[in-house]
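Of the protein chains in this complex, one is absent; all others appear in place.
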Amino acid sequence: MISVNKNAANNNTVKIAIQTADFNLADEVDLLENNNDDDGAVATFSGRVRNNNLGKSVSGLFLEHYPGMTEKSLEKIIEQAQAQWNIGRVTVIHRIGQLLVGDQIVFVGVTSKHRQDAFAACEFIMDYLKVKAPFWKKELSEGVESWLDARQSDEEKAQQWQS
Amino acid sequence: MISVNKNAANNNTVKIAIQTADFNLADEVDLLENNNDDDGAVATFSGRVRNNNLGKSVSGLFLEHYPGMTEKSLEKIIEQAQAQWNIGRVTVIHRIGQLLVGDQIVFVGVTSKHRQDAFAACEFIMDYLKVKAPFWKKELSEGVESWLDARQSDEEKAQQWQS
Amino acid sequence: MIKVLFFAALREQLNSEEISLPLDKMVTVEHVIESLVTKNPDWKTAFSHTLLCAINQEMVTKNHTVKSGDEVAFFPPVTGG
Partner (left out) sequence: MIKVLFFAALREQLNSEEISLPLDKMVTVEHVIESLVTKNPDWKTAFSHTLLCAINQEMVTKNHTVKSGDEVAFFPPVTGG
């Protein structure tokens, strides 16, 4: 599911993709940079499935989401970032379904004229995605599947942006 | 000029490259992620030559540096980041010589178990590079070459990390 | 009528992903939970955990109003990213 809103006036292209397929980081950065000589700064974050979590060895994850609401919540998070920082293009990709250790889960990329805006918006989007976007992880660890609990630290980190 | 220090015990590989050649962002991210299932988070920054600066149109840049000191200063900046945050691999690439609008100038990539450490260390390294690493930009704008002045805002941003 | 959706651990605990619920007047989210638990007493434990609620795909608090035609979703705190 891909939603692209192009605002030709100020080069603010937004790409949101929720997909089972893997993504290619270089292609995503190309898309952010292509014909975008206004913005010199690109900050990215990519998250992958780690081989361990809270001391347990992990062999895979299953990612469930709330179709429809996921896209809406990401659009809203990106709008909040656009309201706070002077940013250009934004891409958010989140994978769903069955993932293995080392697989990419999430990509956030933000362009800007200035590095500080690119960094801040990229981190803000990740922090808000963690607490506002309806994704749930089920972890496969030592043969047992269990839903992950939300972390208090994620909630606190997101709240820091409000101060 | 490439310096790679590998610390096998904790997976802390550092790559520093000062080069005239372009670099490929995907290759650099692959290098950070390859055989690195411990670290789920990768934050990157890439900077390119913008088509304008302080209201003037820009057609290119020439980048001079202080060979030897450049590598030492980057090593020191990375060591400071490693001392402050729990990070894995770090790559810093900075191009020198003649660059055109849209060309990549700098890449910083940091891996970590946790996204907050990856973001903070990546931004810290960029901020310190801006004020501590001996690079100088000469800008070609409307047929005139001129050395860029350092920005007070960069100095202030780097100082924020000390508080 | 309202459509009620359940996700993730809650969906598995209730063994239900979507139900329809008659609604004759405006109520709050809290009332929706009460009527779900009244109809299905074994759902009580699942609804005693910390849950989030969205109405028409927007996050809301438990005193938010629910009206006929709404899509009401209950789910555990999110863990994506």
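Things to note:
A, B and C label the chains in the order they appear, each numbered from 1.
Going forward, a contact is a pair of C-beta atoms (placed from the backbone, for glycine too) under 8 Å apart; a residue touches a chain by one contact, two chains touch by 3 or more.
Computed from a prediction, not measured in an experiment: that's the story for all the values here.
Every shown chain touched by the omitted chain in the complete complex is listed here: B. When the omitted chain is restored, the residue from B:L25, B:V42 or B:L63 that touches it is B:L63. Checked against the hidden chain, the listed residues B:K15, B:R50, B:R115 or B:K130 yield one contact partner: B:K130. Within chain B, the residues in touch with the undisplayed chain are 47, 63-66, 68-69, 72-73, 94, 105-106, 126, 129-138, 147-151, 155.
The working rule: only the chains that are shown with their structure count from here on.
If each chain is drawn as a node and touching chains are joined, the picture is a simple open line. Put simply, the chain closest to the centre of the protein, by Cα centroids, is A. On a Cα centroid basis, the chain most remote from chain B in this structure is C.
Mean C-alpha position of chain A lies 23 Å from that of chain B. Touching of two or more other chains is recorded for residues 81 of chain C. In chain A, the residues that reach two or more other chains under the touch definition are 47, 126.
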